[in-house]
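Next up is a structure, given as structure tokens.
Here is subunit A:
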Amino acid sequence: MPFDIYDFTSLTQWIDTSLNDRLSPFWAVVAEMAIVGLLILVFYALIGLFLVYAERKVCAFMQNRLGPNRVGPFGIFQTVADLIKLLLVELVPIRNADKFLFNVAPFIVIIASFMAISAIPFAKGLHAIDLNIGVFYVIAVSALGVIGVLLAGWSSNNKYSLIGAMRSGAQIVSYELSVGLSLITVIILAGTMQLSEIVQAQSTGWFIFRGHIPAFIAFVIFLIASTAETNRGPFDLAEAESELTAGFHTEYSGIKFAFFFLAEYMNMFIVASIAATVFLGGWMPFHIGSWEAFNHVMDFIPPFIWYLMKTFFIIFLMMWFKWTFPRLRIDQLLTLEWKYLLPINLVNVVFMAFIVLMGWHF
Partner candidate 1 sequence: MEEHLKNSVTDGQEEYVLNIGPQHPSTHGVLRLVASLRGEIVTNIEPHIGYIHRGIEKMCESLTYPQIIHLTDRMDYLSAHINNEAVCLNVEKALEIDIPDRIKVIRTIMAELTRIQSHQLFWATFGMDLGGLTCFFYGLRDREKVLDIFEETCGGRMIVSYNCPGGLMHDIHPGFQKRVKEFIEYFRKTLPEYDQLLTGNVIFRERTMGIGKLTLGEAIAHGITGPTARASGFSCDVRKKEPYSAYDRIKFNEVLFTEGDTYHRYLVRMDEMRQSMDIIEQLIDNIPEGPYAVKMKPIIRLPEGEYYQRVETARGELGVYIISDGNKNPYRVKFRSPNFVNLSVLNMLSKGFKIADLIAISGSLDLIIPDIDR
Partner candidate 2 sequence: MSADNFNLEESIRSFDGDAIVTEGKQFTEITVHPEKLMALAMFLRDNSEMGFDFPACVSGVDYGNDLGVVYHLRSTKHNRTIVVKTRVSDRQNPVMESVTPVWPGAEYHEREIFDLFGIRFTNHPDLRRLFLDNSDGYPLRKDYSDDVNIVTK
């Protein structure tokens, strides 16, 4: 493989062996966990800050504004300043709120997104846990966030929050189906649920190209459904600023609000990375058939960059939707899922299975 120059497997194995040499096996594992946890935490915070900045810039340019431009060059430190402000803001106690659930909810939301990010392969060998049921794990874990949203809405003792939470519950449970089914379409093609192997299987071509029409349909459905699952516009009914002021997080302030805020952006990042990994070849570079020179140049771009480029392309698409479309109504949202996306998806899965069976894919 030409892109082995950027293989992180040897690096991680070297760390593993050197830790095992110096420490007992138990403490070596503990040390590894600490390192991985710390790295992911830092990564998580940085990506979160960057995404908030990116969203504000993208939306500003769509609305012919400039966006943040005062703190640092091009306003890049704006989100840092915002974060410091959020840390310093008073946590307003809510009368008659269910204190325990109210405080626990933001943690549930953020832990769910934290768990999902650990299963994503950033590059060859750069992977916190490579589960053999990676796709399944990610779907399962990212769906946990809805519990936090429901708890937040229920415990806030606010009527807007409750409506927002109920909407969110109905929405996420429905769209979970489409997310799962569109991923199953690709799993049929790949023949594995392990994310690293799915990426590896795309070395000869991304699944969106290899899987003909059904893969493309699955990609589009995944984009729609995952946008809905992350509660982003035009499916942001749980927040629905113009109807429910701020929906489920109306009563949250300070760092607890920041947790919801960060989790929303990280969920967007997670679904975008899954879309990139499963449909667009993850960290695989872009190759065109027999253009040897072109492919060789592409190989020299590090896989981590490839992965981020694809992910941010999808994030950009999602931002584009959000800042262009008006919001759906709750019944239209459910109609879209249960009457259109789900039947199309089911037919699509059968279609894909047929194609794989006949060997018609590339």
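Selection criteria: all candidates are chains of the complex that A comes from, given by their letters.
Here is the rule we use: a contact is a pair of C-beta atoms (placed from the backbone, for glycine too) under 8 Å apart; a residue touches a chain by one contact, two chains touch by 3 or more; residues count from 1.
Bear in mind the structure is a predicted one, so any value in this text is a computation, not a measurement.
Checking the candidates 1 or 2 against subunit A in this complex, the single touching one is 1. Listed in rising order, the residues of subunit A touching candidate 1 in the complex are 59, 62-65, 159-160, 163, 167, 233-234, 236-237, 240-245, 323-332.
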